[in-house]
Structures are given as structure tokens and as C-alpha cells.
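Shown here: the complex without one of its protein chains, the others still in place.
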Amino acid sequence: MHYKKLFTELENECKNLENNGRIASYISELGNVDPNKFGIHLTTVDNKNYGLGDSDEKFSIQSIAKVMSLALAFQIDENNLWDRVGVEPSGTAFNSMIQLEYEKGIPRNPFINAGALLICDILVSRLKNPEQDFVDFFRKVSGNPGIEYCPKLAESEKKTGFRNAALINLMKSYGNIKNDINKVLDFYFKLCSIEMSCKELSQAFLFFAANGTHPVTKVSVLDISKTKRINAIMQLCGFYDEAGEFAFKVGLPGKSGVGGGIIAIHPGKYSIAVWSPKLNKKGNSYRGMKILEFLTSRTESSIF
Amino acid sequence: MHYKKLFTELENECKNLENNGRIASYISELGNVDPNKFGIHLTTVDNKNYGLGDSDEKFSIQSIAKVMSLALAFQIDENNLWDRVGVEPSGTAFNSMIQLEYEKGIPRNPFINAGALLICDILVSRLKNPEQDFVDFFRKVSGNPGIEYCPKLAESEKKTGFRNAALINLMKSYGNIKNDINKVLDFYFKLCSIEMSCKELSQAFLFFAANGTHPVTKVSVLDISKTKRINAIMQLCGFYDEAGEFAFKVGLPGKSGVGGGIIAIHPGKYSIAVWSPKLNKKGNSYRGMKILEFLTSRTESSIF
Amino acid sequence: MHYKKLFTELENECKNLENNGRIASYISELGNVDPNKFGIHLTTVDNKNYGLGDSDEKFSIQSIAKVMSLALAFQIDENNLWDRVGVEPSGTAFNSMIQLEYEKGIPRNPFINAGALLICDILVSRLKNPEQDFVDFFRKVSGNPGIEYCPKLAESEKKTGFRNAALINLMKSYGNIKNDINKVLDFYFKLCSIEMSCKELSQAFLFFAANGTHPVTKVSVLDISKTKRINAIMQLCGFYDEAGEFAFKVGLPGKSGVGGGIIAIHPGKYSIAVWSPKLNKKGNSYRGMKILEFLTSRTESSIF
Partner (left out) sequence: MHYKKLFTELENECKNLENNGRIASYISELGNVDPNKFGIHLTTVDNKNYGLGDSDEKFSIQSIAKVMSLALAFQIDENNLWDRVGVEPSGTAFNSMIQLEYEKGIPRNPFINAGALLICDILVSRLKNPEQDFVDFFRKVSGNPGIEYCPKLAESEKKTGFRNAALINLMKSYGNIKNDINKVLDFYFKLCSIEMSCKELSQAFLFFAANGTHPVTKVSVLDISKTKRINAIMQLCGFYDEAGEFAFKVGLPGKSGVGGGIIAIHPGKYSIAVWSPKLNKKGNSYRGMKILEFLTSRTESSIF
């Protein structure tokens, strides 16, 4: 199917979708967004671009940034990384703490909060100026100098981030955090505060669909094997306690954020970003999940 | 790469692999197998066949049979199935019971023991003669009248199957088991006792690589969407607490059994079965995992 | 304070107590009882008796019987008993299964269901005719030939007792159950079906207040040390997840049953039984807890 025709169908489908769920509102900066925003942007590996709705509007990408921090950590620290964090799905959220305890401070995977904090700890150890170096990496890969942190949001999250402080202290008690806790937390909250549009996201993540080298910027981020491995982690761990559901219904590797964004990758074909702020009960974008399910059902094309 | 050349490389690689791990020995019937057995068989969607080692020797496929029982249940009971069993990975084995309790008797997925028992309960409800009907289905799909239960093994497993009895009683206490517990357990142990060779397995499972219709027997088991969905469940839940590791290193949907067998699917390309009885610490075939990792690394070809 | 005066005050207090909570109704036999029943009976170690309300009416003592089965098991099997069951409180009910798994089939204490099943297994091993021998023991100790099982109730409980079947199967999978599961379950459900009045209960349990020898029947059940030890277990484990609350507010060793009965012991002074069928959220008699709290507050006399 031609993507152009597909996007016409997507546009119709969007109109029919109920906008259920709730906006994440644990901090006011996230809660103030217009709940009716809805954007989609798809970029093919040969750099054809298809957008829809609010696809040029920036939003808080939140946990989606954790895929990029993992990519950078995997690029620079391939050897010890997987001794300090696993690659297994995490089961229900209710036992996140007990799993971390049971497994002696080794987080199950790099996308749960504990794991993303661990990746931040690695980057704080390995980068001179973690915050600047990370955003520079993100900009260079995507060829987009407009990628920015939102310091005000980062500040707000830090003020209420007691659960993350609990997780990092627990890991520190097992010796699995090497740096000062506040330094790592600051970096983590900065990371999650990045704002991008669907178009920017889709274009930035294109190298995951292209064996690790960005087709446009030509930046070689990861080799084939590492790229496949991060895709695999996205597939198994990218949607909190709904990873199975996403694999079952959509069938693409991806990652969601509580800002209502989702990035998904069809290896060899395209990357796609969607944004709709209202979240379902598992914390993933309600309409985002629905429209991606429609897309892969309609095209009869998923990785499975 | 041509599969013929690939199999020459696989043959060399097999010689180099250490044969670590331990045979499952909780019942003597499983423990008596020769630990040095090693077979591989790959069948392409256009029915080219490549075998190696002990690929024609029958072994106990154990939990691999659970993929076929799920396929049959999904074929005949598509509506209510997913209200009674989830599609999410299960996290660490240590909390299997608590998850089942926490989720009020709804197993996390159809491949953990609780979920497979649940699928058996559905089949016992829907089939006239569950044991006969199931093996007939298996034979018809694969075009292989030689598929048989091993009643002696089933009997042995039943005698020591107290943990499975605990699981099914717990589900029954939540009303999620409809039939007599002993009837369901009997069917479950029969299911797990099936014996097949790598060649037979690979050929029988070929329809999962071919959108649900078997390329040789032409039996249409499932539609495209359902086939993709079972593949997705295999990817996320097929290897106990090592599903992430298998996705990370091999990158194919698959299912393992404690008899040392593994089936893996490359959608659109092939199905492959391997057998080596010694298991790693997570309960999956030690050499089986290694050789499949070699295969997808060497071909630079996984679904990711 | 004289007990006579105390009972006058108790009588007034009873009138003021709200009758909150719910009757256990998971089986109809338990649910059919009149929710307004309320009885109290106190027996001093010098055999003075004080009764109130429906203290002569028989009700289903349920788990209270587990104190007597423990006493008998401790009498005849003092050596290995505590290798197979612990003496620690069990924490929240929600993790009963995981604790049993984590502790490899050793129940935390003899009063949670798993532990009581374990004690039944010991008695099945050691008694010729467990059901007859146990009730004979109970009758002889108390000098009361009228203690009887209720076979109809036992039968009903067995039909819905899947959670108990799950627990015993899990213990059996760890090798901590020696006898046939159905035999032990049958005995367990019989045990819980015993019917007695407050007066009968209070008199039967008097030896726990008298260093182990019954002051009236003169039967020596346990020595001082063993008696104190069972009292200690009652104090720490006798009220499900409300043992702390009972110690905090009442301050006596005791045991409750879902039939709405409670037995409590003041070592050296008296035993007391209360009965009011409606249960609070933790499964203990609502008015029973209240009136015992009133009693020990009013007398300023608890073991603490």
C-alpha cells in the first residue's frame, strides 16, 4: 500500500477514534496540555515524510528519550553495561521495588525507571558534561539543532520525584550506582524534559529502522547487531506493563512516554511517531495505541 | 546467504559449542535421554528442508506443544479467550504464584504453566474428545500421522505435578477454571508428553511463518492477524524468564521445552527446530540458544 | 474487680455496641446463621463460670479448632514439628502464597491455613483414626462428650476449598506433605466443622490458662513450657492480619474463627469465649473484638 493512501485512511480513522483516558497530571506542566492534540508523522528509510494533525507541534517526549540515552550508552560502554542492567520485561508495575530488591539492585531492563536511572549513571561516569554532551549527540544524530531540554519541567519533576529517589537509593545500597545520587537524578529529569514534535521524533529515530546508520545525516550510531538488540528491548520492554498488548496488537518495537507520545520502528521500512496526550490505564497514549493498531492491521504489515 | 552454505557453517559451529547445563531430571523418563544429542532442522516457506545431526530423532517436545494448543483454542474460541488469559510477559519465576493471586486467577500469558492449563480448560470445554481431537488437529495441520502422546511420560508427570495442581486449584478458586480439575490436568500432561523430531516440529510449525496457512498441507489454521499475534506472544513469552535474552540475542519468535527442544519462526522465511537436552539455568536448551544466536548473527537476519 | 460485677458491665456494653460487618457467606451453611447472635462465657481457673447472651448456643468454631489440633500434635510429636512449620506471624494475607513459595513449602505458623493443613498431615501420620481420635481427644480434655463434627458443613467446605487444595499441593511439591492430599484435606475440613457453644469452648480451653493441665478434668495435655509456647503462638498469629491490633487493644493470646467465635486466654486467670457472627474486614468477629477490648480496658488487666 502507498503511504499516501494509508495516511488518507489514517486521517479518517482518527476522526472516528474516541479520545478516552486521562492526561498525566502529577505535575502541572504536563497537565496543562490540550487533551485534543493528535499528531502522526511517518518517515521512510528513503526519507519520505508523511504527517498528519499536530505533527509539527512540540510536546514533552518523557520516557521516549530513554531509547536515545540507551543508544549512547551502548555505543560507548558495550562491555559492562549488561552486567548492571537486564534485558527482561518487568512484569506488573506493582512489584517493581521487590524485583529490584530480589535481583539485588540490578534493574530488569533499561526502560523501567530504575534501569533508565542506571543508564544515566553510566553516562554521568563516561561523559564530560553529561547534559550538554547528550543533547549534542541527539542533535547530531538527527541533524536537528532545535532539540532542547525544558528546565522548568525538569525542576518540577525533581520536586515530586520521590519514587525515583527511592529507586536510585535502593540501587546505591547494592553498589550499582557509582555517582552522586543528586547528580544522576538531575540528569535523569533533564533527559525526560526534552520537547520534540512527532516529525522531529520520527526523523531522529530513523536510524533504528536502518541498521543503525541514519539515512539522512549519515551518522553511524550503532552497528547492525546493536541496533537489532535495542529494537528487541523496545519490543519487549517499551510499554510498561502493556508491552505484550502492543506486540500483540501493533507488532512493532516502540517506546511510549507519559506525555502521550509513542515512537515505533518498522525495521527496514520506517519510523513513526504519534502523539495524543490522554493515557490509558497502563499509562500509554490511548489514541496512539489505537491508531498504530489500525495502521499495522490495515497494512497487514508488522514484524511478526 | 544460501541455507546450504549456512548449514555447513552451523555444522562447524556445533562442533565448537561446549555442552554445558543440565538435563531436566525431575522425572526419570526425561532424565534418561543421551545428553549429547544435538539436532537442527530448518524448513523454508517454499518447503526446502535442511537438517543436521539428530534431527530425525524423536524427543519429548514438552511446552512446545503449548503453541499448538493455543493455536487451536484461538481458532475455535476467539472471543472470550483473552478475558481469561493475558498476553504479557511474566517477570521472574519466583513470583508466579503471587502474580496469579494479584491478578485474581488470570494467568499473565498462555505459555506459563497456569496459562497453558487455562487453555487446556478451554479445549476441554469445546472439544468432544479433547485428547483425540487435539492430536488429530496436530496431525492434520502438519500432514504427519505419526505424532503421538507418550502415556507413560504423562503418567509420570502427573504423579509429581503438585505445583501444577496448586496453580489450577488457585485459578479454580477464582472461578477461572470451568471443568473438573483432574480432567484438565490429565489433558495437560498428555499434551506435554508428545514426542517429535526436529524435522517433524519444524515442518509442523511452518504455518506460523506463512501467515497461518500451512504451505505444504494447505491447511488454513489461523488468519494473518491471529498468526502474527501468536508469533508476538511467542516473542514476548516463549522462553520463561529469558524471553528478553532470546529476543536480544536471537531475535525470532519461538518456544522452548524442558526436553531441550526449541522452535523458532522467521515470519515470511522459515521455521527452525533445534534439540539439545542440557538446559541452562533458566530452563532453556543451552546449545539450542547458542546455535540460534549464531544463526541470526551470521545471517544478520532477525525480525528486528 | 469481681467477675460478677464485670459481667453486669459487659451486659450493658453489649447493648451499646453496633453490630457492624458481614457474616462469612462463602458457603451457605455458614451464611444462614442469625447475625444478631451474641454470646460470652468466661471460666476462671478455679472453675467459676460466667455467661451472657447466647452463650449456650452451638456455632461453627472453624479455625478455633486449629489450636486443639496443634496442642495434640505438639503433645505427640514434639521433635520434628517445628522443622516443618514456623512460629512467625504471616504478614498480609495478600502474600500468603509467595511466602509459602519463598520459604519452600514451610508455612509461617500453624494457624494460617497452610500451617493448619501441615498439622493435619502430622496427625494423619501419627493417629490410627485421625478424625475419631482427634474428637475423642477434644472430648476427653474438656470432659464434654457432646463435641461433634458437622459432616454437612465439612462436605460443603470441601466442594469450594480450591484455595486450600492449592496450598497443600504447593507444600506437597516441596515434599512437606507426607500423606495423600485428599485424606489430609478431608480431615482438615472435618476439623473446621466442629460446633460448640461459648460455654463449651471456654471450658475446653481452660487448660491453656492453667499451665497445661485442665483444672476440672485433670487431664494433663501439655507441660508448662509447651503451654506457654502455644499461648505465644496464639498471641502472635491468632488473628490473621490483625494479630497486632488484637495484642494492642485486647492484650491476650487468642484465636478467632470465621464463624464469628473468639477464644482468649488470660494465663493464670481465665479463658473466655465470645461469639458474634458478623466479621470485620480482616475476618474477625466485629463485636467479639470490641467486647474483649472493653473487658481488658475496664479491668486494666492484660498480659502486657
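Should a chain be cited, it is by its letter among A, B and C, assigned in written order, with residues numbered from 1 in that chain.
Here, a residue touches a chain if its C-beta (ideal position, glycine included) is under 8 Å from a C-beta of that chain, and two chains touch if they have at least 3 such contacts.
Keep in mind that this is a model prediction, so the values were computed, not measured.
Under the touch definition stated at the start, the shown chains contacted by the missing one in the entire complex are A, C. Of the candidate positions A:167, A:204 or A:264, contact with the unshown chain belongs to A:167. Screening C:24, C:119 or C:237 against the full complex identifies C:237 as the residue touching the chain left out.
Among C:89, C:130 or C:161, only C:89 touches the chain left out of the display.
In the full complex, chain A makes contact with the omitted chain through residues 94-95, 97-98, 100-102, 162-163, 165-167, 169-170, 172-173. By the touch criterion stated above, the residues of chain C touching the omitted chain are 86-92, 94-95, 98-99, 102-103, 108-109, 224-225, 227-229, 231-233, 235-237, 241-245, 247-249, 251, 253, 267, 297, 300, 302-304.
Here, only the chains that are shown with their structure count from here on.
Taken chain by chain, the contacts run in an open path, each chain touching the next and the two ends left apart.
Annotation, chain A versus chain B: rotation angle of 180 degrees from the Cα superposition, expressed as a multiple of 5. Comparing per-chain C-alpha centres with the mean over every protein C-alpha atom, the closest match is chain B.
Averaged C-alpha coordinates put the centre of chain B at 48 Å from the centre of chain C. The distance from the centre of chain A to the centre of chain C, each centre being the mean of the chain's C-alpha atoms, comes to 55 Å.
The multi-chain contact residues of chain A, meaning those touching 2 or more other chains, do not exist; every residue touches at most one other chain.
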